[in-house]
Each structure stands twice: as C-alpha cells, then as structure tokens.
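With one protein chain held back, the other chains of the complex are shown just where they sit.
Each chain carries a letter (A and B) given by its place in the written order, and its residues are counted from 1.
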Amino acid sequence: MKHGFREPWSVVAWFLAPALVGLALFRLAPIAIALFGGFTGTRLTGETVWVGLRNYERLVRDPAFWNSIEVTLLFNVIVNPLQILISLGLALLVLRPTRLVPFFRAAYMAPMTVSLSLTSILWAILLEPTMGPVNGLLRSLGLPPQPFWRSEDQALATLIAVASWKGVGYWMVFLLAGLLLVPKELHEAAMIDGAGPWQRFRWVTLPLMRRPLAFVLVADTAANFLLFAPVYLITQGGPNGATALLMFEAYQAAFTYLDKGRALAISSVILLVIGVLAVFELRLLRERGA
Amino acid sequence: MSGAPTRRVVLALLRYSALVLVATLLLLPIYWLVVASFRPAADIFATSSSFGLATLLPERLTLEHWREAWSGELPHAVANSLFVALSTVALGVTVNSLAGFAFAVFEFPFKRLLFAIVLATFMMPFESIVIPLYVLIRGMGLTDTFAALILPEVASGLVVFLFRQFFAAVPKELYEAARVDGASWLQIWWKLTLPLSGPTIATASLMLFVHQWDAFFWPLVAAPGPERVVIQVAVARNVTLEVANWGGLFAAASTAILVALVPFLLLQRFYLRTVAAASER
Partner (left out) sequence: MTRLSRRAGLAGAAATTALLATRPLRAQAKTTLKVIWMGWPEGQVKPLMDSFRAARPDVDLQVETIPFVQIFQTLEVRLGARTPDPDIFICDSPLTASYAARGHLLDLTPHLDASRFTKSAIEAASWQGKIYSAPFGSSCPVLFYNKKLLREAGIEPPPADVERRWTWERLVEAAKKLSDPAKNQWGFSFEQQERPYMLLPLAQSLGGVALSADGLRATGYVDGPAFLEAYTFMQKLYTEWKVSPQGLFDPNLPVEQFGNGKIAFLVAGTFNEATIKNKYPDIELGVAPYPRFEKGKAVTPTGAWHIGVNPRTRHQKEALALIDHFMSHDLQVLWFELRPYPPVLKSVWEKEARRFETDMWKIVRYELEHTAVPRPATPGFREYEDILRTALRDITTGADVKATLSAAAQKIDRELEKYKA
C-alpha cells in the first residue's frame, strides 16, 4: 500500500470539515486580510488605500530590515538544530522507564509551564548585569560578571539559551511520544542480529522517527521564527540591533510605529520564509522508497 | 567477567549525572521564583547579587504574598483558564485528529494543496491577524464570552500536522483488515486509531492546554471583562509602570506553574501505562 485509501469526497469531507471550517474562519480569512494589507496603507482617519508594492519597496531599501533578516536567520540556524539535538538527547535519556525517570521527565517539562512573558521577566532578573543571581554565582566563583542581555556580543546567544531553556522539554515530549511508538520487537530483532546501540539507533529508531522529527523540526522552526516576547520585554531589539528579530520588527511596526502596511508586509515575509523552510525540512525527512 | 557489570555501573552513573545536571539547569530558575514568592518583600532582591546559601534558602518566610494573591481574582482566573483550556483540549483533540486522520489515511484531490494551507495557518504571526479576528468575533457577537476564547483556538494547523505525522505509525494493514470486517471509517478512527495513539493524543492535549494556559494578548482583546479573567492576565496585573509587586507576581506565577504541572504529571502516568500496554501486546 504505497498511498492512502482512495475515498470519495463525501467520506473525506466528514473528517476534514470541522477543522477546516474553523481554520478557514479564524485563521485563513484573517491571514488573507493580512496578506492583502501588505499592499495597503492606512490613512490617519482609518481608511485603507491601495499602495501596490510600496511597503515592500521600502522594506528592501531599509537597512534595519536587512539587519533583522540577518539576525533572524542567524538565530534560527543555531537555535533550531540545537534545540532538536538536545531534546532528542533528553528523550533518549528518559526513554527507558527506570527508577526516578518519571521525576526527570516531569522536571524537563516544567519550564514549559512557565509562560513566555514570565520566562522573559524571570531570565531578565536572573541575568541582570549587576544584581542578577547568575552574576552573583560567577562572582562567588571568582569569575568576572557578564553583561548577558546588555552586550551586543552576548545578547543573541543569551536569547538562544533562554529560548532553549523553555523549549527543549517541550520538543522532548513529542520526540518521546515518537520513540514510544517504535515497536519494541524491532529493537529486539536487531539486537538478536548483533546490532550495537548506535547501529540500532541509526538503522531502527531514526528511520521510524522521520515523521515525528519532521513535525518537531517544522513546528520548532515556526515557533522560533514567531518568538519575540523576550526581545520585546528585555532587549527591545538591542543592544545596537543585535536581537532585532523580524517578528519584533513586525510587532514594533504594528504597535509602536503604527504602520500597519509595514507590519503586514513583514508578517507576509515571515510566513513566506517559514513556509519555504518547512517545505525544505519536510523534503529532507521524507520517507524514501517507503 | 567483572568488566560488563562495571561498565554498566559506569554507564548508569554517567546517565544519571547527565539527568541530574540537566534537571538542575532547568529547575533552578523555577525554584528561585517559587522560593522568592515566600520571601518578605524586602528580602527578594537583598541576596540576589551575592550568591550564597541565602540565595537558595530564605532566612525569613512569609505567606503574605500568597494570601494576597489568593484573596484577589486569582482563584477565579485559575478556574476560568482551566475551563477554557480543558474545553479546547476536548474539542481540539476531536476536531484535529479527524482532520489528521484524513490527511494520513485518505487519498483525495487537492490533498497536498489543502495540507499546505493547513500548515500555513500556524506560520503567520498572530499579532498580524488579531485585528481582523477581533472584528470577526465582534461581528459574531461573541466578545466577552468564553466562546471568544475557545472557538478560535480549537482548530489548529499544528495539531492537525501532529496527528497526521503520528497516525502514520499505525500500520495500514490494520485498516485493511478492519475494512474487510465491514467497519466504517469513523468506527476505525474511534475504535482502532485513537486507542493505538495514546502518546499522540496526550501530546496533542498538552499542546492545546499549554497554548490556552499561556494565552495573554487575545483574552485581553476579546474578553477583557472581569468575569472572564484568565490566569496570565491575573499574573501580569502585579506589574505596573510605577510599582512591581514582585512577591505578588511570583506567588501568582508559582500558582500558574504548579497548576499547569498537574496535566504533565498525569501525562507521565499515561506514558507509563501506554508503554506497559504496548509491551504486553
């Protein structure tokens, strides 16, 4: 059975309709309006006027936009593989339900119960240059205190670390669910054939983890492209543009610069970039010859 | 033959050291926050810049912040958020698993296009669709209702995607057998796929739950009345431009964290049960 079951629309529609109606109403329609809005401007009096490609032309000529493209790509190139590797490692560490493992599983999931804005407030305090406990710890170990969020060189790395603090446990959950669905018999068969742990992972687990991994990769990419709460609450895109993620630029355009056209143009760019990356990631993990 | 057991002990030791190290990194900040909520207001930052025993173990304890937090709108907000989150989980798991099932099992025209559109729905910044969404909800007369908080979040492209990916783990041969036995597709989804997808349902529930538990901006826009106050709004009210009630903030935040931990602990047991069931099969 290479493909799925061929069923008439009358059957398929029953399954798709509830979700698609909800998505069409509450997501697709507003998204269509937003995409359209990227080609418009708003008069002070609230009327919308068609401006064609002007919002995009202005973006292309804006060095701040290119800086944020650069920052966003750099951030994502590091944060996505990093989070997935760590969460896969954690999922493998807690896969075998030995003693205390339930405790560790719960411990790793704990940060995801902390909301994003609270995560930001908490880590802003913990990493404060002068009064933060982390620098207190460094001082008591005889190490020089670090500026973290307040340094052009460290801010993005700090953001990556904090995003991962919150993220790795979350993505671990999905990978763990995937690992739990790998039939034990396959492992046992491979063991009988004399395969070592690495070989079993590489040739038994990993092929069966393609779909869960694809999900986590795409979902994680989307989540990290849309992340901006710590930037908004802690760094305001700085120091000197070091953390000016695209999403923050879009947010600023919408709510600070009150420039709806620019905000929606940037949002459309974000959608496009995530979309292209998702296609690429799904291709990368597509089952070959299955 | 003493080599093998020694190696096993070393490996176990390594494994547990890694487990403990990661757990410490992930839990310590939360521990600091929860402990801070029990410190008198003047002590919260008194020891923060010089790390020592006092940073971890408070010298004086007080229940003042917790009492204050719990005497306000917090209990109401916890109840509201639980209601919103659990309703979304119940509806969302049903609706999205149906769609995920269709995408995983059926072959139909425009499937790839439809799926691409479903994926696109979670790639657009929410902040850029919030105004049209608000106008829509207002037009439907739903502002300041629970429906305004629940309905837009039930159908989720991400959760459809999750189900689609994970349902593929169910062998197609089982479906064929069921079809031969004369089962309808709805019966197959309900009696075959869902029971085999414990961890998947659990993670999908978790996603929907956490999403609603963290909801902040949308509830303020769509249902800001005091009757529908949600947990993150109640937490954030402790901070104004002029005064941050850190103790109150931390007590409310600790409440949000501890209540949200419950579903995770349940998930734990669920995972263990599924694994046990799977190995008995």
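Assume a residue touches a chain if its C-beta (ideal position, glycine included) is under 8 Å from a C-beta of that chain, and two chains touch if they have at least 3 such contacts.
Please read all numbers here as calculations on a predicted model, not as lab measurements.
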Chains shown that the absent chain touches, full complex: A, B
Touch criterion as defined above, residue of B:147, B:183, B:221 or B:261 at the omitted chain: B:221
Among B:28, B:46 or B:90, residue touching the chain not depicted: B:46
Missing-chain contacts mapped onto chain A: 44-46, 117, 124-125, 128-131, 147, 149-152, 233, 236-240, 252, 254-259
Chain B residues that touch the omitted chain in the full complex: 41-42, 44-46, 49-50, 72-73, 130-131, 134-135, 138, 143, 216-217, 220-221, 224-226, 233, 236-237, 239-244, 246
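FYI, only the chains that are shown with their structure count from here on.
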Where chain A and chain B are represented by their mean Cα positions, the distance between them in whole Å: 15
Contacting residues of chain B [partner chain A, same complex]: 15-16, 18-19, 22-23, 25-27, 29-30, 32-33, 45, 48-52, 55, 94-96, 98-99, 101-102, 104-109, 114, 116-129, 132-133, 136, 151-155, 157-158, 160-162, 165-166, 168-169, 172-173, 175-176, 179, 185-186, 189, 199-200, 202-203, 206, 210, 213-214, 216, 232, 235-236, 239, 249, 253, 256-257, 260-261, 264-265, 267-268, 271-272, 274-275, 278-279
Partner chain B, residues of chain A touching it in the complex: 1, 3-7, 9, 11-12, 14-16, 18-23, 25-31, 33-34, 37, 90, 93-94, 97, 100-102, 104-118, 121-123, 125-126, 128, 130-133, 135-137, 139-140, 165, 168-170, 173-174, 176-178, 180-181, 183-184, 208, 211-212, 214-215, 218-219, 222, 225-226, 247, 250-251, 254-255, 263-264, 267, 270-271, 274-275, 278
